[in-house]
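With one protein chain withheld, the remaining protein chains of the complex are depicted in position.
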Amino acid sequence: MLRYIGNRLLLLIPVLLGISLVVLVLIDITPGDPARMLLGAQATQQQVDDLREELGLNDPLPVRYVRFIWNVLHGDLGTSLMTKRPIVDEMLQRFPYTLMLVSLSIVLSVLLGIPIGIYASTHQNTWKDNTAMFLALFCVSMPSFWFALLMIRLFGVQLRWLPISGVATWKGWILPCIAMALGLTALIARQMRSDLLEVIRQDYITTARAKGLSEGKVIYRHGLKNAMIPVIMVIGGVFGSSLGGSLIAEVIYSIPGLGQYIMSGLNNRDYPVIQGGILILSTMFAIVILLVDVLFALVDPRIRSQYARKSKGRGKRVGDET
Amino acid sequence: MEDNLLEIRDLVVEYHTDDDVIYAVNNINLTIKKGETIGLVGETGAGKTTIAKSILRILPQLQADLKSGEIFFEGVDMLTLAERDMRKIRGNKISMIFQDPMTALNPIEKVGFQIAETIKLHNKIRREEAERRACDMLEMVGIPMDRFSEYPHQFSGGMKQRVVIAMALACNPSLLLADEPTTALDVTIQAQVLDMMRSLKEKLGTSVILITHDLGVVSDFCDSVAVAYAGEIVERGSVDRIFNNPHHPYTLGLFGSLPRLDSTEPRLKPIKGLMPDPTNLPSGCRFYERCPDAAEACALSPPQDIEIEPGHTIKCIRGKEGGI
Partner (left out) sequence: MREKAKEGGSVLETKRKRKKSRLYEIWRQLKKNKLAVVALIVLVLLVLLAIFAPLLAPYPYEKQNSKLSYAGPSADYLLGNDKLGRDILSRLIYGSRQSLQMGVIAVAIAATIGILLGAVAGFYGRWVDNLCMRLLDIYQAMPMFLLCVSLAAIMGPSLRNAIIALGIGTVPGYARIMRASVLTVREKEYVEAAKAIDASNARIIRKHIIPNAIAPLIVQITMGVGGCIMSGAALSFIGLGVQPPIPEWGAMISDARSVMREHPTLALYPGICIMLSVLACNLLGDGLRDALDPRLKN
């Protein structure tokens, strides 16, 4: 198991290297000179050239790439062009907010989505199931930024129950978390339902029934654990979309997190911030996907042994008829 | 009546899809005596598995509709039992072996656990005790008990089927429903598994309904035979009678399509045509269209069961005329 995790961590390295390269190339090929952007239209060409030299923009791409990686390895993501502050400091300060927002919404959506999905699938094709699934589709189809604004209008402005922005108190987290969790909950519920229905059709569920187990035990002991495998994968994906969603949610609710920072970087073409931000969010995402895979292996013995077999160099299948 | 372990009377099962009604089982009558092994023979789609699942009441609830009939087990009509009481029978007094061992085991639970689960459920014993008995069961089906903690994917098909059999026999049931237990296995493994089943059944005194389309297995394994066709049982009798003196044209056709070492026929004679569409069954004899001896009357009304000799019945009007 440890070797499996170690191996997966190693695989993370080329992925992150690739991402950095992609980001660097993207910024490189886009029209518009960051130095010019920074100095404004009034600056002389001489000033622009000096700044380019200072920022190292004149070096060829491979040189800049190696330098970037070298700096990242030393915990240095560069300094923001706008604020002149080291990006790492800024990000460390903002990271807890994003982590809080994202994990709260995911916990919320998992806690709600899984029971709803189980309920719907055990009441398949009844009005309860149909209503729950139509509502879920409705929530999946709702733009979350719009829903966020409507909630602010209702609970913040009209009813004055909750703050309309900022997370100075715990109450401030409620609206952003609900706004983010709504679609995710629906997504998880839909996945849970369809997976459980798929599993319930399997032969081993009939076997479990034929053993004399109660329907509840059949579903929870034999069905749910099998059905959770694809759901876990979806939860991993959901983490990614909630990182993406945090870009907008943090702006709307003025949460001083990474999303907001990246958005301001994008608006100002503050390219070290963009680079660093994408790298950090992608790393977070990659680590979560890694955790998901480890969880997978914990639940499913087939994946465990598949890995064990691979590391032994394709051993013969165990248990052949003697 | 007394020594009948299971008695199925006038069982009718239909499946409902969006467009059609599939008439899977139509008025089936079947009795099994204590200790008897009966072979339920027929083509795919003849309703054999549906009969077995009806006995355990594990038909898919949404589509299947058990229209009418009675299934008496030890004198009690199981179709009227509450689900609670039915659960005490499943896996305990009646258990089932499924066709495909590859999919019949839960892929993410240890095989030992899956056997112990049944034992613990029906015997109100501690977990350790159940696991110990599960180990015994594994040994009994010829699997070393140190493989208790392995997962199904670590077993081959034949070994999996042994696990399934161990699971089915774990509570020493009085009736075992074996749904094509060897179809998915290699021929050599088939023989091993059948041998094992035979010795276990003799040891434990279990009655067996063996569902198969393999007549060779039946003659080898069973005391009596029921031939199913299009949701009906068309011929029923002891292995001896049916193999030596088959009467129903369908049964005759089945034998005609088997290769025989002692036969002088130059070619096999397959039954021509296909089984009728189960959504649209003919109103007369179900076998009418394929029957080489069909008469006008056959198309008009369905034939009744006729006892042509003690314990040997056929569903064919020709039976009256005393042989064909």
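In order of appearance the chains are A and B, and numbering begins at 1 in each one.
We take it that a residue touches a chain if its C-beta (ideal position, glycine included) is under 8 Å from a C-beta of that chain, and two chains touch if they have at least 3 such contacts.
A quick note: this is a predicted structure, and the numbers were derived from the prediction, not measured.
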item: Sole residue of A:19, A:82 or A:174 that reaches the chain not shown, by the stated touch rule; value: A:19
item: Residue in contact with the excluded chain [from A:163, A:212 or A:245]; value: A:245
item: Given A:5, A:27 or A:224, the one touching the chain that is not displayed; value: A:27
item: Subunit A, residues in touch with the chain not shown (by the definition above); value: 14-16, 18-19, 22-23, 26-27, 30-32, 134, 137-138, 140-143, 145-147, 149-150, 152-153, 157, 194, 197-198, 240-241, 243-245, 247-248, 251, 262-263, 266-267, 269, 274, 278, 281-282, 285-286, 289
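Methods note: only the chains that are shown with their structure count from here on.
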item: Parts of subunit A lying in touch with subunit B, wherever the complex brings them together; value: 124-125, 202-204, 206-214, 221-222, 225-226, 299-302, 305, 317-321
item: Sites on subunit B touched by subunit A in the complex; value: 53, 56, 58, 62, 87-92, 95-96, 98, 100, 103-109, 117-118, 121-122, 147, 150-151, 153-156, 158-159, 164, 167, 189
